[in-house]
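As structure tokens, the structure follows; a few thoughts come after it.
Let's turn to chain A:
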Amino acid sequence: MPIQSSQKGAAARWVLLAVTITALLLSTSCGSPKRSLNVFVASSMTEFAEVIRVDFERKYPEIDVRLNIAGSGALVNQIVEGASADLVLLAGATHMDRLQKDGSFLRPVTIARNSLTVVMDPRIASDVNTLADLTRGDRRAAICIQGAPCGALAFAFAEASGVDLSTATREPNVKAVLARVSRGEVDFGFVYRSDAQGAQEEVIEMTGTGADAFITSYSLAVARDGQRRQDINAFADAITHERAWKVLQELGFLRP
Partner candidate 1 sequence: MAGPVTEQPQPLLDTHVVVERGEFLLDVELQVAPGETVAIMGPNGAGKTSFLYALFGWLPLRSGWILLDGVTIEAPGQDQFVSPHHRDFGMVFDDCLLFPHMTVEQNLAFGTNVEIETSPLVELLELSHLLKNRATALSAGQQQRVALARTLLTSPKMVFLDEPLASLDPSGRIQARHLIRSALNDQVSGALIVTHDPADAFALADSVMVLEGGSISQFGSIGEIGEHPATPWIASLIGWNFFAGVGSGSSVQLADGTQIATSESGLTGEVTIAINPSSVALFLEAPVGSPRNKWFCEIETIESVGELARVTLSGPVTIYADITLSAASDLELRKGLGLWVSVKATEVLVQSSNP
Partner candidate 2 sequence: MRAPLPRQFRYFAFVVVALVATPLVALLWRVPWSRIHELLREQVVVDALILSLVTSLIAAGTALLLGIPVALILSRMEGIKASITRALMTLPMVLPPVVGGAALLFAFGRNGVLGSSLEDVTGLVLPYSLAGVVLANTFVALPFVVLTTETALRSLDPRFELAAASLGANQTRVTMQVVLPSIKGSLVAAGVLAWARALGEFGATITFAGNVPGSTQTMPLAVFVAMETDQDAALAMSVVLILVSLTVLVALRDRWWPAR
């Protein structure tokens, strides 16, 4: 019966294909010698973490560094709800305190500081000389949500300097604020100096506002994970190394 035999042949080919695919999948997932590191990074440190990752992977090709970038508050929420992180790089003290309560991380070290600044849409720059000019008319602002370190800092500054932020749009993290300003969707925003420095072509940083007195610090905490201690320490060293500091400085961060 030719029909049946050809069906049998087809079935056999499918089985063979399935076996081959399974074998391939197994060989990549189990057979690979690559180890991985999960690094959680506050979004204002995006560029820095990216530079360190590339350097690090060049030095340790067998380690795969996975960056998880979000607002500091969101990162801590993820960890509290069970996300697995080997190293955590956070802005602000509040969220690091929450992380410490979790108990699975070692004591943090401060690696850099960053100051608040005001950035403007270039189109309004010529009309604005003082902070009061900013809120004249119906100018629109963007600011981080209060839960994010950049937001806490900006609200504190606004209160101290009397800037009305009631109509400002609250963005989940500092990169979203910067994007709103650089796309011209809002007139001005509160970001870190490091962010302003990285976006010099799209936004204009306002000077003499006094915002630079409002400073947040970045700290690094590592997991109490005995088995991957070596890899974790290697990455922590890369972050705290003098060369890393050069990178931070270029990006606009301050010494701790």
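Keep in mind that, in the parts below, contacts are C-beta pairs under 8 Å (C-beta built on N, C-alpha and C of every residue); 3 or more make two chains touch, one makes a residue touch a chain; residues count from 1.
The candidates were selected such that all candidates are chains of the complex that A comes from, given by their letters.
No experiment lies behind these values; they were computed from the predicted model shown.
Touch between chain A and the candidates 1 or 2 in this complex is found for 2 only.
Per the touch definition, chain A reaches candidate 2 in the complex via residues 71, 73-74, 77, 138, 140, 142, 145-148, 166-172, 180, 183-186.
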